[in-house]
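Complex shown without one protein chain; remaining protein chains in place.
Let's look at chain A:
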Amino acid sequence: SVNPDIASERQTASFSVEKLTARLDGGAEQTRMRRAVVEAIECDPEFSRENQYFQSQNERYEAAVRKATHLQKKMREMGWTEDGPEYKYIYRALSGDVAFLLHRIFMRSISVLGSDEQIAKWIPLASQYRLIGSYAQTELGHGTYLQGLETTAVFDSSTQEFILNTPKISAMKWWPGDMGRSATHTVAFAQLYIHGKCYGVHPFIVQIRSLQDHSLCPGITAGDIGPKMNFEHSDNGYLMLQNVRVPRENMLSKFCEVQPDGTYVRRGSQQINYFTMTTVRISLISDEVITPLMKACTIAIRYSVVRRQSKLKPGEQEAKILDYQTQQEKLLPQLAAVYAFHFINDYLQELFNRAYREIQRKNFDTLPELHASSSGFKALVSQHCTSGVEICLRACGGHGYSLLSGLPSLYTKIIASCIYEGENTILLLQTARFLIKCFMAASSGQPVPPSVTYLAAVKPGKCPAKNKLDFLSPDIYTEAFEHTAARLISSTAAELQDLVQSGVKKHDAWNRCTVQLAQAAKAHCHYITVKNFAETVERLETEAGIQKIMKHLCDLFALHGIFSNAGIFLHDGYLSGAQMDMVTASYLDLLAVIRKDAVPLVDAFDFTDKCLNSALGSYDGHVYQRLYEWAQKSPTNTQRSPAYERYLKPLLHNTLSKL
């Protein structure tokens, strides 16, 4: 049976949930396949996450390894392959709670950076798990800035080997997943030295553990880096190398090679390296960033129609907390944002596919735009979704803080996405560099990529809206975002130029403008997200009410964006104070409209209860019963703690002095 408070929400849906789900999946056939995969995984008890919240780091790690090994068996049974269409659904069904994710990166880096012989040698071994790989780039003292890495690989021509070393503590490899306990091999990045000359950072395959008994190889110090905010299942590791020798053939050499006599040969374009980073960034946006916010919205919104608190009208029953405007203002903009980001992810995929086709034809022209977009959107979306998940957590009152709500672990996991694969501020500044360059080009009449052509026509203006309904017109708000982004980029470019002309060194001028540059990059990405949402809505079929509800969400996303960044829209008078009041009024009106469809809108994400793993967010809405049942399973209740006999008893019996 379903809690009547949540059942009633579903009866009044203005659209077909099933059709929206299919739209999100990319077609009904995809939905069917996803459900089949999820079903197969969830009915297998080996993959259960039931007791996850009660487990220690050691137990979580062991479970992740167990699941990863079991998954190999399962995949053979089901006929799934690593490059098959089912694979992404497997990851979703497991909620990423599985070991050997870095093993895949290990394989991918060999495929991309290795020569044909290297691929032929290592990939079969890796795919049969004869070895387990990791990917060791980051060091204790160095993260995003690759050139700063300190690990060294010195070529010894007499033995035809590289000698790898960790010259000081800050050069120790730190953070790589699967490396603390599991991996037998890793791709380690090190500064290459030949005959005393440094050639920069290169990748080397290094064996770190014995294939027989898993003990550490000579010269290797490796272990787990200790507890983190999340990722308890992953053995993020450290690695210290002392005169570790690897054969010359272990340097990945698709793009550069060291010949037997020590001659360094470079071949092909290095730009493809960027492409790999871009690929990783784009793929993480969907799996690691958007999905968690979808889950958090599902939990928080379902809970908010079950939870009742205080009274809206005297004499009535306590009201559902989702009926409070302040609760709507917390949750519904997150819901709108997660749809906006789902569609921007489609946009990025499209951009990516186009660039990929060009690269196949050896045309790298689209790479700068792709790189700038993947950086900027990774930063914008991860930042927005992270704060969105936290808002959801805190919108669930006290119960949100219980691990059993599922929200704390969603939060502690998603926050890592603001840092890994490029720290967000640095990424925004990369996007800003691209934008400034395009602005300069556009101002001097040169051609620029399609997403930034708007920079060519920056002009002062005023928003034409006359009443609050005008702000429900996508043209009106898209233009406001466009105007603001263009203004922020052009004014920052002007300030940069002024500083340089006044004699400030270029790099200094850049550093002095970085706060504005980051803001400008965000404004650009925000604008593209709004524009893309509006265009997507226009393309949607009108059937089953989907277009209408998506239009509301698009309006809400845009108006919430203006409302919460009012200053930059008012600054040059593009919007007047009176217009800002209209924006606010329209924005608040929309909350009440979307409120009616809130539960169907999260139902459409189609997460199973097992996947949500939340006492607050289950489909049937039986929150309190579940919370009580789960709590009773806690080891603090099922196992006897020595605390009573050892400490409480003497305390209560006043025999403390005997302790």
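One rule holds in what follows: a contact is a pair of C-beta atoms (placed from the backbone, for glycine too) under 8 Å apart; a residue touches a chain by one contact, two chains touch by 3 or more; residues count from 1.
By definition in this document, contacts and distances are computed from a predicted model.
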Listed names "phospholipid:diacylglycerol acyltransferase", "Integrator complex subunit 4", "Peroxisomal acyl-coenzyme A oxidase 1" or "Small ribosomal subunit protein uS7m", matching UniProt entry of the absent chain: "Peroxisomal acyl-coenzyme A oxidase 1"
Contacting the left-out chain in the complete assembly, out of A:Ser310, A:Gln360, A:Gln501 or A:Thr542: A:Ser310
Chain not shown: contacting residue from A:Glu18, A:Glu42, A:Asp224 or A:Asp287: A:Asp224
Residue in contact with the excluded chain [from A:Ser182, A:Thr298, A:Ser375 or A:Ser451]: A:Ser182
Candidate in contact with the missing chain, chosen from A:Glu62, A:Asp346 or A:Glu535: A:Glu62
Identified contact with the non-displayed chain, of A:Thr31, A:Thr138 or A:Asn165: A:Thr138
